[in-house]
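Of the protein chains in this complex, one is absent; all others appear in place.
Let's turn to chain A:
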Amino acid sequence: MIETNALSKRYGDTVVVDGVTLSLPAAEVTAIIGPNGAGKSTFLSMIARLLSIDTGTAHVCGMDVAKAPSDALALKLAVLRQDNQIVARLTVRDLVGFGRFPHSRGRLTGEDRAMVEEAIGFLGLQDFAERYLDELSGGQRQRAFVAMVLAQDTQTILLDEPLNNLDIRHAVAMMRLVRRAADELGKTIVVVLHDINFAAAYADRIVAMKNGRVAVEGRVEDVVTETIIGEIFGIEASIRQVDDQIVCLFRR
């Protein structure tokens, strides 16, 4: 469960996130969509305590992210940002092992190692487990980072554009994984997505942001409509129902 109250962030005179009040229910997948510069990533970063909050509050699992101890939050909340560059030379297994740090403070137990292997398996990284990160393709590295986030085993997971660098096959696999984590493990997942169709296909709930505010928020079928998408992105879009799935087409 994530709750924000009048959450705002400004840089100088520019308001990037403008009084966002949201309540995202547990065990659901929420997709945040919106044009570039809508404040999606900034909003996510504030909930994840990566950015300081100017005004307003954010609570994750009942903990105030600005006040709760960071190590206690790390047991409830994991976050993956877009560009991850690590100077240390680590293998995939080393990296995923770091996901267990909040639980074991650097001394992996047998249970920790089992969780690490499980996460590596979930992302199909068994064959790369001993490879160094700098020897992997962008997509493989991206999956290694997601495996680390999974190994952290938190109730809430925030993913900022997890489909970056992934081809369509791995993008679908990633979103299925997200879906499964919510359905089977009851995780609360918030994903920033650029592709409306991925959001429509896999999310329970969509938050559409524009100019730092929440433009629309609700179930997929209530948000992905021609008027709303057209208004938010400033494009002409056709929304169709294909095999009980909502798809968005962009007119030439």
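Rule of thumb we're sticking to: a residue touches a chain if its C-beta (ideal position, glycine included) is under 8 Å from a C-beta of that chain, and two chains touch if they have at least 3 such contacts; residues count from 1.
The criterion applied here is as follows: contacts and distances are computed from a predicted model.
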Assuming one chain is omitted from the figure, identify its UniProt name from "Isoquinoline 1-oxidoreductase, alpha subunit", "Assimilatory nitrite reductase (NAD(P)H) large subunit", "Cytochrome c oxidase subunit 1" or "Enterobactin ABC transporter permease". "Enterobactin ABC transporter permease"
Which of these touches the unseen chain: A:177, A:191, A:206 or A:248? A:177
Out of A:48, A:203, A:223 or A:239, only one touches the absent chain, namely A:48
Touching the hidden chain in the full complex, which residues of chain A are there? Just list them. 48-50, 69-75, 77-81, 84-91, 93-95, 98-99, 101-102, 105-108, 110, 113-114, 116-118, 120-124, 126, 129, 143, 148-149, 152, 169-170, 172-174, 176-177, 180
